[in-house]
Structures are given as C-alpha cells and as structure tokens.
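Up next, chain A:
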Amino acid sequence: MRFGNKALAGLVLALAAAAANAQPLVVFAAASLKNALDDVAALSATRPTISYGPSSGLAKQIESGAPAQVFISADLDWMDYLEKRKLIREGTRRNLLRNKLVLIAPAGSAVKAEIGPGFPLAKLLGDGRLATADPAAVPAGKYTKAALEKFGVWDSVAGKLAPADNVRAALLLVARGEAPLGTVYSTDAAVEPKVRVVAAFPDGSHPPIIYPAALTASAPASGPAADFLALMSSPAARKVFEKYGFTPLN
Partner candidate 1 sequence: MRIELDVEKALGAFRLKAAFASDAPITALFGRSGCGKSTLLNLVAGLLRPERGRIAVGERVLFDSAAAIDVPAEQRRVGYVFQDGLLLPHLSVRQNLSYGRFFTPAAERWADFDRIVALLDLSPLLERRPQRLSGGEKQRVAIGRALLASPRLLLMDEPLASLDAARRGEILYYIERLRDEVGVPILYVSHEIEEVVRLAGHMVLLSEGTIAAAGPVRELMGRIELRGLVGRHEGGAVIEARVAAQDLASGLATLAFAGGELRMPDVDALVGENLRVRVRARDVSIALSEPRDVSVLNCFRGRVVEIGTDAGASVDVRLDLSGAPLLARITRHSAERLGLAPGKEVWAMVKAVSLDRHSVGYA
Partner candidate 2 sequence: MFDALTPSEIEAVRLSLKVASVSVLASLPLGFALAWLLARFEFPGKTLLDALVHLPLVLPPVVVGYFLLVLFGKRGPIGHWLDQAFGLVFAFRWTGAALACAVMGLPLMVRAIRQSLESIDRRLESAAATLGAGRWAVLASVTIPLSVPGILTGMLLSFARSLGEFGATITFVSNIPGETQTLPLAIYTYTQVPGGDAQAMRLCVLSVILSLGALMLSEILVRRANRRIHGDAH
C-alpha cells in the first residue's frame, strides 16, 4: 500500500513538472519594445506570450505574483526594484539594449528646435501640451524629466504636460496632432509615420536609457525562459533590434 502511494505521488509530481514545462512562456516587456520584440519572438521555436506595458505596471504585477518568467524593463530602476525584493533569478540579469530619447512633432508640423540649455520649449508649445509618458512612474517620462531639469526648462513646462499611461500612448497623442510636441524613444518615432523627429536629446542629458533583461525568480534556471533570454542576445536577434533603431549591448 505504501509503495502504491509513493508511486501515485511520483506520478502526480512528474505530470505537474511536465505540465509546468508545457505551459506557454510568458514574457513581460516594456511597451516601447513592441514591434522589435515581436519579430525576435518569431525567431524562436516556442511561441512565447509577450505582455507589453509600462515597466512600472509590469514590475508591480510580477511583485504580485504574475506568472511571467522573463522581464525586460525600459529602465534600471524597475529592475533594481524587483532585484531588491529577490524577485529576479540571481545571475541572469544583463543589459540588453540602449535607446535614444527624441523630441517629436506631428508629421505635418514645421517646428524647429535645438535641444540645449534653456531652449524655449514652453514657447514652442504655445497653449498646447507636451505629450510624454508619466514622469512620476514610467521610464520614458522619468528620462524626459531628468533631461529637461538638466537644461533648466522643466519648471517652465511642468504645468503643460499631457502625462500618458505609457510611451506608445504619448506617441498616439502626437500622431493625432492633439499635442504639438512629445517625447518618445527614437525606436517609437521610427515606427510611426505620422510623426517626425524634431531633435534628439543629447546622451549625457539623462541617465543612459538601458533595457535590462532577466529571468524572474519563478523561472527555472534552464528551460524555455533561459532559452529565450539567450535568444535575445543572439546575432539574429541583434540584427532585428538594430533594424528597429535599438543599440544592442554586450
């Protein structure tokens, strides 16, 4: 009888393990990676389920137990946040990509600007608003605030923002012409024909825009999650990322 029980338990465990391995791979990724990462995922043998959103929201969901096994954030802060809470598998964190922050305008707009100390952003906005991801929480917004503070124009435009839920929502506002100017990643501007880049924010004006990637604590050390992490650093994937305007690291 005892032998029978042990065998049953072993069978159940084996099935559970098999089931766990058979579950689709869930990847949480920053919204700005949408088009590029979809193409990279197409290279993989397993079809991962990729959930895009603001890094802030995704990190909190992982903290609450979301079943993601891979996390790619649009800034270091939110990866630090999870690492501090031991929600990242040790040793799997790496810096994946770099991006640039740009100032955009609707495609039909003829506005010109040079981004430098004290540049007349408030005047350029007129009575319109600057569309940007929420500076309180979303990486793209935080980079924007850092850069504008560096150039001493933040105070003049802090009351003229249109803080959007994520960087793609900010892109939409400019694409539709509802906001005369906006800040998004160069990779986002590249995929939206209805906007044009007015100027790029110089590299030193904000903390480097780095996309770290890692396995979450719930992911096994080896398996589809680890494979996918490795895939994203592969030459084929790097080519895809470059195509979309990202700068692959390492």
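On the choice of candidates, all candidates are chains of the complex that A comes from, given by their letters.
What we mean here is this: a contact is a pair of C-beta atoms (placed from the backbone, for glycine too) under 8 Å apart; a residue touches a chain by one contact, two chains touch by 3 or more; residues count from 1.
Please read all numbers here as calculations on a predicted model, not as lab measurements.
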Key: Chain touching chain A (counting every copy) in this complex, out of 1 or 2   = 2
Ask   = So in the complex, which bits of chain A are touching candidate 2?
value = 54, 56-57, 60, 77, 81, 129, 131, 134, 136-138, 161-165, 169, 172-173, 176-178
